[in-house]
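Complex shown without one protein chain; remaining protein chains in place.
Each chain gets a letter, A and B, in the order it is written, and its residues are counted from 1.
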Amino acid sequence: MGKRLRIDQIHPLQDGQPAKQATSVLIANGQIVAMGAQAINATADQVIDGAGQWLLPGLIDLNCHLGEPGPDRRGTIATETLAAAKGGFTQVCAVPETSPVNDSGAVTHLILDLAAQQGQVRVLPVGALTRGLAGEMLSDMVGLMGAGCIALGNGGRALRDARVLRRCMAYAHTFGFTLFIQPENAVLAADGCAHDGALAARMGLPGIPAVAETTAVSEMLLLAEETGVRLHLGQLSCARSVQLVRAAKARGLAVTADVAMHHLVYTDQVITGFDGRFHVRPPIREESDRKALLAGVEEGTIDAICSQHRPQDQAAKQAPFAATEAGLSGLETTLSLGLRLVAQGQLSQGALLRALIPGPAAVLGQPLPQLAVGLPADAVLLRPDGQWTVSPQTLLSTGKQAPAMGETLPGVVSLTMVAGQIVYQQAD
Amino acid sequence: MATMADSNRQLQLTADGELKHFLSLEGLDRALLTRILDTADSFIEVGERSIKKVPLLRGRTLVNLFFEPSTRTRSTFELAAKRLSADVLNLDISTSATSKGETLSDTLLNLEAMASDMFVIRHAHSGAAHFIARDVTPGVAIINAGDGRHAHPTQAMLDMLTIRQHKGSFTGLKVGIVGDVQHSRVARSQIQALNILGAEEVRLIAPDTLLPTEPEAMGVRVFPRMEQGLKDLDVIIMLRLQRERMEGALLPSEREFYKLYGLTREKLALAHPKAIVMHPGPINRGVEIESEVADGPQSVILNQVTNGIAVRMAVMSMAMSGQLAERQQQAKAQQKAQQKVQGNG
Partner (left out) sequence: MTDIDVAQCLERLAEQLRPQLAELPEPPLMVGIRTGGVWLAQRLHQALALPEPLGELDISFYRDDFSRVGLNPRVRPSHLPFATEGRRLILVDDIIMSGRTIRAAMNELFDYGRPESIQLVTLVDLGGRELPIQPDFTGETLSLGPQQRLKLRGPEPLWLERCGI
């Protein structure tokens, strides 16, 4: 019998909402062994007072860059999975655009080995859809999935043409693999770096029009329909994309979608003054897009909210806007920014939690994450009324280019456990 | 959230509202732009003397940092700086070598170590001058000599000076900008300048492919047809058409463009009889403008050189003045802090 951990006075997530009634949970051998009346007075080796805190199944991030393998100054599996744990995530999907690209079983094995040795949370690699992500030749999809990838993706890179895409889909469909695709028509996006609207026009920044995304979404939906592949569209940015996905779902397509938290919180106005921090891909668009994306999450058209975590060092953003590298660190702020949206009445609590826990689990084909006896203890203890301030000092990610810098946000993760092991605990 | 105008004011003005950088016209007010034009008028007079030089920036070092080659613009900045008695260093840095921000920052830090007082910057990326003013070089005045498609404020101000010389004021003026507005930093700055200075109407005359997204948001009226757009104009600004626009499928041919948007004597007759015609040069005769119009009595293309030097002298001396005021304030604050420490000790 291993050590027994009891957490008291917690409000566990039940039927999508934190339970009104406070209770206890008992964890041993990596599993929840008792909850409720059986747990309250159970003997334990360690007791944590969880008064006023929520106990949630671990959050799942569908799009996260861990920086490894790659130039180590931008984060490692060790640093970024710790940041994930602090952000409340117990599973993160690692994007294929590593260096080298995750287009072979060997790279997948490397990632999984590093994750096993140094990772704090579960790392789910997404393999490259095409060799080298060059968009020309199919990758060894079966080999990648056999090595442990959970899906295949384009890593935000363009495919050469619709024929390559169609063949990727058909091949993946043969074996029942899921594709994670960030839709963008590369020709229409051209050399753009910001949302093609009045602001970018005024700033003289080459724009990426919304149609660069919507034409790609349309094309992919039609091809997915024809090939029958399981398609997941990642990081939607505009209102029309939500409509297209809604219509596709309505006609029974096996399609799912996610949105990055920064697209739910910000509009293109954040790049005012050429703030390269908010140079992200796809670009952050207008208020009407943001509203439509929020509505999409609320109604479930958008299944998940991801962090689109991209740790960048100072040098990556030390340049004129268009020359900065896209991406910001999102793992640690995603949940808090979501809770702020809830507090502001912009998103319901139920929709937020659904998009961070069961939503992404369903995309991954996992069973519904639950806090129940006999299930692995992948859980997060959260002080919903706690507050923290985003700063380079409070962020654990190597990338200090984060949204909401200097702002005080609601929601403090006090403890994260994976299979019953405490992987993160907030310092007193 | 701060608007573009707010953030721009904050970046390029001192606490007292004096110019300390000149990055773009966004957020600047009519009084300040008028002062730039007035000061430029005084420098025009200096240019008419036997010794065309004043000692304002004596002992100051100015670096012309051109990441994009442009002999013409660089020369006017150089001449302007020399007429202010500044020491001038010209650096042409090819963009390929410094397309990454790291090297750009490093280059600038090295130059800062040479105790330069002012950088004149031209760069292919929009926002480059902003980035340098904000993140790289505190205490050094930054003058934007053109960044990407974003702004070219000194060029726009010299055009405003030319307009004021011919029209007296901006009140009631109808100004049309013809051609490739989308790729033009000059046009963006001109539109802002004209709106700030109180022109009655700014028109863009171009096909959709050469217009920026949501042009009306810039405070302009759009006319796809030159015949309608030219009606009653007091000032016609012809933009230069780059050859690449045909390759990028934005236009069918130079011939068709000339037919539709080229300024000929017949089309000019549609504007106000006293309308002036401006062009930033160098002119593509027979593409944007008919030779007879370019060389005609309504054309004010040539005296833009004199104005260009005067405007740049005005902007440089005003920005240096603002930087010096800020340095003084900082020195005073430091002194106070030191006294406080000594007082406590």
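Convention: a residue touches a chain if its C-beta (ideal position, glycine included) is under 8 Å from a C-beta of that chain, and two chains touch if they have at least 3 such contacts.
Just so you know, these numbers come straight off a predicted model, no measurement behind them.
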Left-out chain, listing which of the shown chains it touches: B
Touch with the omitted chain, as defined above, among B:Asp6, B:Asp41 or B:Glu254: B:Asp41
Touching residues (missing chain, whole complex) on chain B: 18, 35, 38-39, 41-42, 44-46, 49-56, 317-318, 320-322, 324-325, 328
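As a convention for this text, only the chains that are shown with their structure count from here on.
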Parts of chain A lying in touch with chain B, wherever the complex brings them together: 196-207, 209, 269-270, 272-274, 276, 315-324
List of chain B residues in touch with chain A within their complex: 1-4, 7-8, 11, 26, 99-102, 104-105, 123, 125-128, 130-131, 134-135, 147-151, 185, 188, 212-215, 217-218
